[in-house]
Every structure is written in C-alpha cells, then in structure tokens.
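Of the protein chains in this complex, one is absent; all others appear in place.
Entry: subunit A
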Amino acid sequence: MTDSTSTERLGMRLGYRFNLVGMSAVGIILLWTGIALFAPRIIPHSVGEIVDTDYFGPMSRDLWFGSDYLGRDIFSRILMGARYTLGISLAAVTIACFSGVALGMTAAVAGGWYDSMLSRFLDALNSIPSKLFGLVVVAAVGSSIPALIGTLSVIYTPGAYRFARALAVNVNTMDFIVVARIRGERLPYLIASEILPNILGPVLADLGLRFVFIVLLLSGLSFLGLGVQPPYADWGALVRENIAGLPFGAPAVIFPSLAIASLTISVNLLIDNLPRRIRDRGAE
C-alpha cells in the first residue's frame, strides 16, 4: 500500500493523477507484450509437438496448463498465441480506428454530398456479414497475416466511422469551429486541431471496445482457415479448438479464455482510467 501511495504522489507532482486500477491494467498489458516479444525463447515445448499421451490432460509439473485435444502443451501454445492475438488485433484496431475516425471527422466537417456518399458506402460495407466477407477475401487473395489484418480493419472501419462522425457532428456545431472557418482555416487544421482533441476520450473508449471485438472475430476467422495457420493459433482459436474439453473441465479451454479476458479487460480498464491532468494546481 505504501508503494502505491508513493507512486501516486509522484504522479501528482507531475500534475497527473493515475489511479491504481489504471496502473495494474498497464502492468498486465506490458506483461503480455513482453511475452509476445520473447515467446519463442521462453516456451518450454514446441507448439506443434505432441507431448502428452492423453488428450485434455490435467495441470502437472511438466505441462503447467495441461494438454490440448491432441496432447500438445497449452502453456506454450498460449505464450505463442499472444503474438498473434496482440499483434494482429492491435494492428487491425489501429488501422480501423485511424481510418474510421479520420474519415468520420472529414465527413462531419465537409458535409454535403461527400458526407452522404461516404456514409452510404460505409453503411453498405457494414451490412456485409463479417465472416462471409472474410471467406470472400480468403478465396480471392489467399490467407496470410497481412490479408487478415486488412480484412479485420475493413470490417471494423464503418463502425469507427459512424462513431467518430456522430461525435464530430456535435463538436462541428460549436462556435469555435465557426470562428476557425471564418478565419479561413482549411479542412486538415479543422479536424486535427479543433475537433480531434475534443472527441479523443470517447474515441479511445471506442478503440478499447473494438479491440475486444477484433480479438473475438479473429478466433472465428482463424477457424475458417483465414490467417493464423496450424500448428500456430491465436487465443480465440485455442478456445475454439478445445471447446470439446468443456464437459471434462479441461484447463485447455479455461486458460486461453482467461488470457483473452485478462487482456481485453485490462485494455478497457486502462482506457477508462487514463492518467488525468489535475486542474486544481492550488493543492501543491
């Protein structure tokens, strides 16, 4: 406890307040990032190697998280899976939110036919079922990690666009936007400097939610054979392929689920508890 209060005091001195929940969320995210980076060096067994004679084996000294439906080591598979889940989801969510938010703000500021065209086009894109879309892509360009990232980004861009546009439309009616326009400002300045800082909070919260959706969709797409190929698997795929172990209470299905939960909950807790600037400077 003394430790946390001292770090809190340090944050206060810097003019920011960062609470304990936010800091533990950062800790978990950093832990997973570290694992993703160094996974090949720390895994005890190879991911494809069958090390257990039984399937859905229990936790043991050798196999920490038990074995999967083929008798492979789940612990190693989760550590390696972190690379795909973290890497692909993070890349996809970044691309989806960046393009969605940029287009959304542009549409809100520009308005008129540009807004209508873009909105209808992205609505149309939104109406295509995501898994079907994934199948079409894999049929067209084959499966690879870049294709997977691209597909996930395209699927989640319309949502981010709608969200950002709705926020930006509200900000766009404020007087300070009128002042900037009548000063003669151009579009890039308006969106980057006047609108973005005002919608950043909700946009980040949306990013956190979208990250969770992408992690879940990723597992579904892997099942369809798009992207992460066996013997490698992302966490979602690990849950799915071991789902048969559920009646036996196999650790093979529980631990990947816990991994997904810990990452997605941490991302959201971090976004909800970002360091906040202390406005009341008189307290120092």
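Criterion: a residue touches a chain if its C-beta (ideal position, glycine included) is under 8 Å from a C-beta of that chain, and two chains touch if they have at least 3 such contacts; residues count from 1.
Rule of thumb we're sticking to: contacts and distances are computed from a predicted model.
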item	value
Protein name as given in UniProt for the chain not displayed, "Cation:proton antiporter subunit C", "Ligase-associated DNA damage response DEXH box helicase", "ABC transporter ATP-binding protein" or "Molybdopterin synthase catalytic subunit"	"ABC transporter ATP-binding protein"
Residue of A:41, A:61 or A:183 touching the missing chain in the full complex	A:183
Candidate in contact with the missing chain, chosen from A:21, A:174 or A:246	A:174
Residue, one of A:24, A:46 or A:198, that touches the chain absent here	A:198
Touch residues of subunit A, complete complex, unshown partner	12, 17, 174-176, 178-185, 193-194, 197-198, 200, 276, 278-280, 282-283
